[in-house]
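My structure is below; once you've seen it, I'll send some questions.
For this view, one protein chain was removed and the others were kept in their places.
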Amino acid sequence: MSPTLDQIREHFSGPGLALSVTPTEHAAKGYHLDVSVAPAGIVPAAQALYALGFGLDAITGVDWIAQNEMEVVYDYFHPASPLRIVVRSRAPRDNPEFPTLSDVFPGARWHERETHDFFGIRFAGHPNLIPLLLPEDADYHPLRKEGAP
Amino acid sequence: MSAPLKIEPATGSGETFVLNLGPQHPAAHGVLRVKMTMDGEYVMRAEPVIGYIHRMHEKMGENRPLAHFLPNTGRVDYLSALHYNHAFVGAVERAAKLEVPPRAEFIRVITSELNRISSHLVWWSAFLLDLGGFTPLLYAFDDREKILDLLEGLTGSRLTYCYFRFGGVVEDLDPGFAERTRKFIAEMRPRLKMYRQLVTDNIILRKRLEHIGPISPDLCLKYGATGPVIRGSGVSYDVRRAEPYSVYSQLDFDVPTFPESDSMARYLVRMEEIVQSLRIVEQALDKLPDGPVLGKVPRVLKLPPGDYCYAVEAARGRHMVRIVSDGKEAAYRLKLRTPSFSNLSLFEEASKGMLLADALALMGSLDLVIPDIDR
Amino acid sequence: MIPGASFIISAIFVAIVALTVVGALLAVMSTRIIRSVTGLALCCVGLAGLYYFLGSPFLALMEILIYVGAVCVTIVFGVMLSEPDEPDPREFKGRELAWGAVAIAVCAALFWAITRFAHAGGWVKLPAQQADGSVRALGVSLLTTYSLPFELISLVLLVAILGALVIARGGRDKS
Amino acid sequence: MSLLSTEPLRLLASLLLIIAFVGLNAAYLVLAERKGAGRFQNRPGPNEAGYGGWLQPVADVLKLISKQIMVPPESDRLLFRMAPLVVLTPAMMCLAVVPFSDTLVARNVNVGLLMVFSFGSINVMAILLSGWASRNKYAIMSAARVVSQNVAYEIPMLLVVITLLMSTGTLDLSEIIKQQAGGFWHWNFFRLDVNPLAPVTFVIFFICMLAEANRAPFDMAEAESELVAGAFTEYAGMGFGVFFMAEYANIVLGCSLATVLFFGGWQTGLGALPASWGAWKVLIGLGFFLAKMYALVFTVIWVRWTFPRTQFYGLLNLSWKILIPISLFTLLLSSVMIKLFA
Amino acid sequence: METPVDTSQIVKFAMLDQLLDLSRANSLWPLTFGLACCAIEMMAAGGPRFDISRFGAEVFRPSPRQADLMIVAGTVNKKMAPAIKILYDQMLEPKWVIAMGNCAISGGPFVFPNQYAVVEGVDKLFPVDVYIPGCPPRPEALIEGILTLEQKLTGKRRWPVVKSD
Amino acid sequence: MKTDILAVPRGFWSLLTGMRVTLSQFFKPIVTVQYPRQTLKMPPRYRGHIELILDPETQRSRCTACKLCERACPSDCILVEGAKFEGEKKKSVTQYELDFTKCSLCGACIEACPSDAIKFSREYNLASTSKEGYHYDLVKRLAEEKERKSL
Partner (left out) sequence: MMIAAHDQLAVYLGIAAFLLAAGIYGLIRRRTFIGMLIAGELIFSAAALNVMALNRFTSPDPSVGQIFVLFIMGLAAAEVAIGLSIIIAVYRNYRSIHSKEVSELEG
């Protein structure tokens, strides 16, 4: 029923799917597998994980201003096995755009809206990328590292 | 794989109207606004509009040194402040590889579980208030006061505790805490029986909750719903079991699940969790070791660069803190993954076509704390 | 009899007549349909008072029970479902006046006829009836002399209920 | 003019008395409800205004009167102002025919029971008007609920009353009470020989009464957690206070009616009092009547502070699928019993 | 919106004025309106241990039209501010506001340089009558706030003053 | 069908059970602590706003104005100034201001204090019609306390 870590690694080992797959200690990091994908690989990864019975835990962004990149981090949990997978992807900072996950995990819609609020990251194909937590007319992205909103 | 939910504007068929519930509405448990497109009494589409109590916790997490952020955690979900304390100090301890003395871990478990009970009692009373029953609120608050007395004696505050510290807890148990807690447990069990007679077995309540608002396990996974919501769908997912933290692996408790997936199942899960929490507290008191309650912590705490997560089972479900550190005193990025956020996000899909009263019962059964959603 | 009692009775009568008239006017004159329903309800309460003066408290109460409690409420419900307000009356100003004149003419003619007839002593006035408002006599004649109309009325009501159900449900194109 | 009372002044006086009774009842039943709720919840309830809180209703009423008066701009002003008046009158009219004791009745009408029901039906109209006139979505939804609810519960209520009427044979409330003279086993509640399901009949009557008075657990009209304050959302100050009053007037009326129909009204239940007691008999009767009535009022309060609110369709189902069949059955059963044994 | 009626202008009789003030002070119906942490303490104040009903103030009205007292219990942020202002405007005169908790008084612990969301004190939105500090304040403090409001209304205090030990 | 019919009396029975529960509570004593007339005793660890401790030996504050508390405070609500007086080894506090309206009662200042100079007060029932009173001058309060004690 519940997939093993090796199975999941196998899933990502195919060419072009993941940039890197790093197993991690849960005790040290809090998750078991750290997968890095290109923006195009986000949706296939999500589909693969959904097929394995994973649920979407959270989506968050990180603004790497020094590297001039925006990172989006996807967390997955599995209800039956104690497995946690992190999928991350980066895009250039001046044009941060990622595909939306809302067709695979409808729960991603809110997370993506929130990430858009905070970082201005766009999610292509998102049905309504309007501010979620910020006022409807907000034009600032408070968690970007440039400084004050 | 089921078809994804299509977002479409409410069609102007003429028979529907838009009901704006909130931001101030008695059933919204705070400042939640729900835009409801209604056809008479039926909810065609209920779109939660949130952010009315967004308090910039994540921004503050990046602006303040780690120790300065600690008091904030108790205010994200004020009903289970200690779990949020726990997740944050856990993440920091994990990143900084701090040792926590076993006595501190046991104290953390005891207080967390007491906090869980008090949180569930507030949920129970607020839920029944939504359903129009007022008296249970008062009974539950009376019992909750007893827990608050215990925790206030220990921590000095009643609600937004700031009791855990990196590497342990602030102070040891106050004298007599164990006896008073045991006394409380002994008093609480007959009260739970009374709750069952008064409310759980009540035909009106059962009629209002049974077969109302079914949430399938698949829906939970798609929206990331956790805690009593997913357990009410029959999935035995509990962070205390799945990723055992603290000393939960040494304690014996059940993870209650109910496969009916309706509001009643979620209700029963929480009622059963109160029983289990009482069990955990009892065991932890028995096993409580001696020793210090605060480990060795450097005066200025800097985390090694990296990405660290720590998840706990808060009263409302899986709460995870992610700290992305760049080696400075403050986190580079601090993400709070809160259970209510995910639990509410499925409301729009789950409430389609329900009666208004049932939709509100469903909303109540999700156990929302709005600042926990908005952060 | 207390002195002044007849005056009080007359005052009550006048009030009831006023209620009827005002209610009827409200029912036909107001633009908002909900107000005309209220007018109808007031008018029916007034009518109930008139029935009381006519020696039938039973009918008075039935009038309230049926008209105010059932008919008006049903109409309001219909109003809620379809929310019809009258179109702006200014469009029909000319026709309005014409029909108003016709109505006044009819009313005047009837009044004239009635007064003439009354003055001519057209009605044989009987001594006051033994009307104690007893329901027993009513019930007895309903089940003896008038049993056929009684049955017919119940049949009509049954058909009305069924018909209403069929029509209202049949119009629902989507379920 | 036998029908028009020979004593209109007496009628006026008793109307005034009834208004005072209703007003005081409303004010102090609110206090009783709040203090009672407190007792059910292990707390004292209002006790700081005056000795033991006795001035609390006075404070509330004065405050409500002195509150700013406002008619919401979108509302139908005429109807909005009219509704509070309409809601209070029927309950008062009905109380005029309730015999509080032997000969202590404002106006004994021989169709008194019918009068109670016909005027009671105006109540719906009033809430409907208030809801509609407010032009508030919550209020309109609440008004729609009230109508369906009251129509649904009028039917079983009338059915159980008809069941009773078959054995009493009169619509005269005083007459109904006189028939229940003697020991308490003569009360209609205990007349198992006529209607073996008499207690069930009473329970149905009581449930319907709660529903008609929009009391918890059937308070659909004012379902706080769903409809804010329902039909009264836009009402403030005394306008709201009148609705409050009407609610309690309706409760008093309903409980009085239940006392008359099922518990022998002012009969002591211990047999007839000696004739030599004269006027005292009336007072004792009044005492018994009020005791029974307020016991029922207490039950109403007790029920309110025990149960959660029913769901709207569950409420209609209760009426159509449970109460109406049962009351039809009791009607049949009781008619068979009367035909066979009486 | 009609202009608020200043009742003290209509009622000129000092005695009656005092009586009305006393009545109002004893019948403060709060608006059912909780924002954050303090709202739970507000509920606790209605709970059996503290029982705010003793002062006639347990009639939490969900409709602002019927409420006399707005207890701002929690943080007000910029998205919420217009809504809360509307609620205040919908309440009818005479009306009072209690700012419960540090967030409502000044933004509390959520104030930091360059913050983008929190309103730093509800007194920036509308006048506040009583301030209750704490994070969150104890239910006793809320009761004390209601007593303070009564004192403000009637000019005298009917209750003993509690000094904390 | 049979269960449906049985459900009615069963449901009714559950209602009666509920009513029995509330009635039994009706006759139980009240649990209320009627606040202005009766008061609860605050536990020793109760957290009110902070206060300077009056050292019973020296009759003055132990605070050395080291500003650790100021730095430890997450919400910047403490302002400490000190001065070195003639003939004393350590600095002593001249100004200790607390903006209580921003405090979150976390206790970080007290934990940070090296000389145990501050404590939580036990004022739990503050309420006032102005918010200016919550900017405490703790040095002044200490002086007042000293005066009260000496009386």
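Note that the chains are named A, B, C, D, E and F in the order they appear, and that numbering of residues resets to 1 at the start of each chain.
In this text, a contact is a pair of C-beta atoms (placed from the backbone, for glycine too) under 8 Å apart; a residue touches a chain by one contact, two chains touch by 3 or more.
Everything quoted here is computed from the prediction, not taken from an experiment.
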Check the whole complex and report which displayed chains the hidden chain contacts. C
Since one chain has been left out of the picture, which residues of subunit C touch it in the full complex? 6, 9-10, 13-14, 17, 20-21, 24-25, 27-28, 33, 36-37, 39-40, 43-44, 47, 50-51, 53-56, 58-59, 62-63, 66-67, 70-71, 74-75, 77-79, 81-82, 84-87, 92, 96, 99-100, 102-104, 106-107, 110-111, 114-115, 117-118, 123-126, 129-131, 137-138, 141-142, 146, 149, 153, 156-157, 159-161, 163-165, 167-168, 170-173
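As a working rule, only the chains that are shown with their structure count from here on.
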Contacting subunit A as well as subunit B are chains E
Quickly list, by label, the chains bordering both subunit A and subunit F. B, E
Can you name the chain that lies farthest from subunit A, using the mean of each chain's Cα atoms as its centre? C
Centroid from C-alpha atoms only, then distance subunit C to subunit E, rounded to Å. What do you get? 52
Based only on mean CA positions, could you tell me how far subunit A sits from subunit C in angstrom? 71
Multi-partner residues of subunit C (each touching 2 or more other chains): none
Tell me, which residues of subunit D touch at least two other chains? 38, 40-44, 144, 224, 228, 305-307
Go ahead and list every pair of chains that touch. A-B, A-E, B-D, B-E, B-F, C-D, D-E, D-F, E-F
Within the complex, which stretch of subunit B touches subunit F? 64, 67-72, 75, 135, 139, 142, 149, 152-157, 160, 162, 170-171, 174, 194, 197-199, 201-204
Spell out the part of subunit D that touches subunit C in their complex, as residue ranges. 1-4, 6-9, 12, 76, 78-79, 82, 109-111, 114-115, 117-122, 124-125, 128-129, 132-133, 140, 143-144, 147, 151, 154, 171
In the complex, the residues of subunit D that touch subunit F are 38-44, 203, 302-303, 305-307, 322
